[in-house]
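For reference, the structure I am asking about is given below.
For this depiction, one protein chain was excluded, whereas all remaining protein chains were kept in their positions.
Labels run A and B following the written order; every chain starts at residue 1.
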Amino acid sequence: MTAPLLADLRRARSSALLEVRDLSVRIGHHDVLSGVDLSVGAGRCLGLVGETGSGKTLTCRALIGLLPRIGAEVMRGSITFDGRDLVSFRQRDWNRLRGREIAFVPQSSLTGLDPVMTVGRQLAETIRLLDPESEVRTRAVELLDMVEMPNPQQTLTRYPHQLSGGMRQRAMIALAIVGRPKLLLADEPTTALDVTVQRAILELLSSLRQATHMSMIIVTHDLGVVETVTDDIAIMYAGSTIETGATNDVLSRPQHPYTRALLDARPSARAGGARLTTIPGQPPGPGEWADGCRYAPRCPFVQDRCHEHVPQLTAIPDGHPAACLRQEELVHD
Amino acid sequence: MAVQAAPAPPVTQRPRRRRRGVIAQVGVRLGQMVVVTFAVVVITFLLVHLVPGDPARSILGQRATPEAIAELHKQLHLNGSILTQFWTFLQHALTGDLGSSLVAGSLPVTSVVFPALRVTLAVIGCTAVISVAAGLAMGVTSGVSRSGVVDSGLRAIMMVLLATPPFLIGFLLLLFALQTGAAPAGGWGTGALDDVRYLWLPSIALSAYLAPVIARAARQSVQETLGQDFVEAAISRGLPTRTLVFRHVIPNSLLPVISLLGYNMGALIGGAVIIEAVFNLPGIGSALVSAVSARDYPVVQGAALVTAVLVILVNSLSDVAYQLADPRTRVQS
Partner (left out) sequence: MTAVAGASPEFRRLRIPTGRVAAKRPGLAATVGGCLLALIALACIFVPIFWHYSAEAIVAPALQGPSLAHPFGTDTVGRDVFVRTFAGGRVDLAVIAIAVLVSAAIGSLLGVVAASSGRWVDAVVMRTADAIIAFPFMVLVLAIVLLVGTEATVWSLPPGLISLLAAIIVTDWAVYARLARGQTLSLRQRDFVTAARVLGFSSSRIVVRHLLPNVVSAVGAYMVTDAILAVVTTASLPFLGAGIQPPAPEWGVIMYGGATVLQTAWWITLLPGAVLAATAIALSLLADAVLAKIGGALR
C-alpha cells in the first residue's frame, strides 16, 4: 500500500501546478471546448494563444469556476490544480480557492472595477476577505506600489473612471494578487491598451512573477506578447489545444500547419516587402466543427484521412506535442 | 487619457460621449423646466377659455341674470382680449394668487389646494417607502435568482399587480379593513400620528401600482449589473454572493430604480386621485372631484396647475439628483 502512495506523492511533486487533461465543455447542445490539454509548472508562465472564438477565454473560465455563470458545463476531462480535481469543486470550494490560490484578471479589465466604488474601498474589501491579518491601508498602498501605480496614496480615493486605462489595469492586477495566489490568469491583459502601456504592463507581469514566484497563464491572440513574457505556449483552435511546448521551440519549429500559418501571418514575418499571408477562411464556431481534424477545411496540407480521424496531441521524437496527423512529414519540410 | 482600441477582438461598446460639465447640464435642465412650466401655465389658462360657449353661463346655468354673469366674468377675469386675460392670469399665478373658489365661501384657491396637497403628498410619500422596500426586495430576488421558478413566479405576481386597476385593489383592501378592523375604512385623522392609521392602507393600495414598476426596473437593472465585467472580476476574487449582491450589485442597480420614483410622480398623483375617492381621504383628488361636480373652475385650474408644476419640479430634481449621485458623472476633484 505504501509504495504506490509514495509514487503518487513523488509524481505530484514533480508534476505541474496545473494540469488540464482532455477538457470538454458544452453549452446547451454545442461543444464549445473539446480536447483541451494544458500544463503549467510551478513558477512558469504559459501563453494561451488562439483566434477569437477558439476557446481561450472559456478555458480560463473553467479554471476559475465561472462556467455555470454562462450556462456551460464540463462534460469530460480533468483539471488538476495542486493535487485537487477542480471539476468536482462545489460553490463553497471555489469560494475558498478563488483569489487565494487562483486569481483572475478578466479580459475587459477596463470595466472590471466597480464604477461606483473607489479603488481604495475595492482593495480594502478584498484585503479584508483574503488577507485579514494585515493592516488594510498599509497593505493597499503596498499592493499599489507592487503594481508600480503612480501616486498610490491618491489613487486609493479615486473612482475607476478617474484612472487611465493602464492605471485601471494595474489596479486590477493589484486586486488579483491580494491573496498571494499560486496561479494568475490574465485574459488578454494588454488588448485594450496603448502600445507603450502594453509593454509596461507586460514588464510588470514579468517582474511580479519573479518577485512572487507565482505561475501565470496569459491569454492572448498576440504572438509578440507570447514571445516576450512566456516560458511555454499552448495554441488553441476551435475548442482544443493543437500544439504545446516551450515557447522558443514552438515558435522556431512549429509542427502544426495552423501554428505555421499564425506565424506567417505576423506582420514581423513579412521580410523584404513580401506580402503578408493570411489564413483563408474563418475558424469554425461551436456547432460548425468538421468531423476529423477541425483545421482540415483551411489546411493547405490536407489529406483524405484528415477528415476521418481527430488527431490527438502527440509528441514526436525531438519535438513537442502537436495534434496533426502529418506533423512528422511536415516538420522536416 | 485616451485608450486605444486594439484591432481584435471586436469592440462591443462604443466609446461613451464626452460628458458635459455637471453645472452646464443642470443649467440646461433648468431651462427646459422653465419652458415646460410656461407651457403648463398656458394650457391651464386655456382650460377655461377653450370651453365652448360662455363659461360663466355654463357655471351659473341658463337662467342666470345678466348681472350675475357680468359679476362672474369680473371674478374670473374674463373681460378684455385673450392676451390681456392671459397676462392677468400669469401675473396672478406668479404672485401665488390662483383666484378664489366659486363655492366654499369664496376661499382663495390656494387655501383649498395646498392643505389637500399635503394629504396627497403624505399618501405618496408613504407609498414611496412601501414600494421601494417591497419593489427592491422582489426585483433583486428575482434578478439574482438563478432558479426559473422564483423568477417566473415573481414575474407573474408583478404582471397581475400591474394589470389590476388600483381602485380594485383599493376595494379589496377596504373589504379587508371592514372585515378585520385592522384599519379605519377611510377618512382622515386628527393629527400627524393619528393620520398614519388612515394612511397605511391607501398607501398599500397605491403601492400595488408602484411596487411592481420598481420591482421590474430593479430586476432588469440587477440582471444588467450581474452581466458586467466587474461582477465577474469580484466573483473570481472569491467574494461571497451576499457581499457581492449587497455591496456591488445593489448599489450599482439603485440609481435607475430610484430615479423611477421621480418619473412616476404624475402617475402617482393620478393614482392617488382614485385611491382618495375609494378611501374617502381629503386629498387633492377629493378636492378636484368636488370642484368638478360643483363646476368650480378656479379650483380645478389651480389643482391642475399645482400638480403639474409639482410633477415638473420632482422630475427635474430627480434628474439633477441622478447627475450628482452617480460618481461616474461627478466632476473630477
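In the analysis below, a residue touches a chain if its C-beta (ideal position, glycine included) is under 8 Å from a C-beta of that chain, and two chains touch if they have at least 3 such contacts.
All values reported here derive from a predicted model rather than from experimental measurement.
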Considering the complete complex, of B:56, B:93, B:218 or B:311, the missing chain is touched by B:311
Out of B:70, B:107, B:175 or B:196, the sole contact with the unshown chain comes from B:175
Filtering B:25, B:58 or B:110 for touch with the omitted chain leaves B:58
Contact partner of the left-out chain, one of A:34, A:95, A:191 or A:230 = A:191
In the whole complex, what residues of chain B lie against the chain that is missing from view?
-> 1-6, 9-13, 15-16, 18, 35-36, 39-40, 42-43, 47-48, 50-51, 58, 148, 151-152, 155, 159-160, 162-168, 171-172, 174-175, 178-179, 227, 229, 265-271, 273-274, 277-278, 284-285, 288-289, 291-293, 295, 297, 300-301, 303-304, 307-308, 311-312, 315
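As a working rule, only the chains that are shown with their structure count from here on.
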Whole-Å distance, C-alpha centre of chain A to that of chain B, is 52
For chain B, which residues count as touching chain A in their complex?
-> 1-6, 8-10, 228-230, 232-240, 243, 247-248, 251-252, 326-328, 330, 332
Can you list the residues on chain A that touch chain B in the complex?
-> 51-52, 64, 66, 69, 94-100, 103-117, 125-126, 129-130, 159, 161-162, 164-165, 172, 175-176, 178-179, 188, 190-195, 221
